[in-house]
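The complex appears here without one of its protein chains, the remainder shown in place.
What follows is chain A.
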Amino acid sequence: MKRYQNPDIFEHLAMSYALGTLQGKARIRFEKLMRKHLYLRAVTNAYQQQFAPLANLIPSETPPARVWNAISKELQLGKAAAPRKSWFASVWSHVPVAAFAAVVASVGTVLLLNLNNQPDIYMANMKTPVQQDKMMVVMVYHETMEIAFDMPSGALPVKDDMMPTVWCIPKDSNKPPMRMGTLTAQGENRMPIDKATWKEMANVSQFAISLEPMDKPPSDTPQGKVIFSGELAAL
């Protein structure tokens, strides 16, 4: 057993395990030892976490729908997990409304393989500017080429004379906001996007929603009150 108490040996074994080169009987033996010895487990976990970002370097590939169907069936998730159904409604009462970090740790790595590659999904957590008491999630999907809004009921005010209007704020502050379209207070809110708009997401820093007066022609910049805003991050 002393062999495994020598850091030079056990660290090398932990790294080999984390990398995957420790295989066969040696791997099983090491797993048994890990169950017994906390320090072995801790070191191995640390190396596994260090290697994990390598997964972001390979091009992603959407699995067939049957995989989710099988997961959902096995876990008996049922209707609660219907695609993109609002998940805020059920947990709204205990959501701590805190700002999401704008940067996702795993975002940029894939860019190293090919700097022109974009991620498959962008996400923004939007909240009300002052009270920050309401929030909604915006997902921009490459696969379906759409922007989907996920919000609790009542997040958008129902006003006959005002239209909730979606804007993308470019990272370059010299460029004007892009008007994306309008939302309705009820029902599912999705917006189809074209290739150029998807490409442009890489240059967007924030999503915002303003209330624009119905009786005026659409403007190139928000004229009304901004009711939601949030930073866009790549996933």
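A few comments on the model shown:
The working rule: a contact is a pair of C-beta atoms (placed from the backbone, for glycine too) under 8 Å apart; a residue touches a chain by one contact, two chains touch by 3 or more; residues count from 1.
Just so it is clear, contacts and distances are computed from a predicted model.
With the options "acetyl-CoA carboxytransferase", "histidine kinase", "ATP-binding cassette domain-containing protein" or "RNA polymerase sigma-70 factor, ECF subfamily" in hand, the undepicted chain maps to the protein name "RNA polymerase sigma-70 factor, ECF subfamily" (source: UniProt). For the chain missing from the display, the contacting residue among A:Met136, A:Ala155, A:Ala208 or A:Ala234 is A:Ala234, taking the whole complex into account.
Residue-wise, the contact with the chain that is not shown comes from A:Thr62, picked out of A:Thr62, A:Gln186 or A:Thr221. Residues of chain A that touch the chain left out of view are 11-12, 15-16, 19-21, 23-24, 27, 45, 48-64, 66-68, 70-72, 74-75, 77-78, 80-87, 90-91, 98, 100-101, 103-109, 111-113, 115, 120-121, 123, 125, 137, 139, 141, 150, 233-235.
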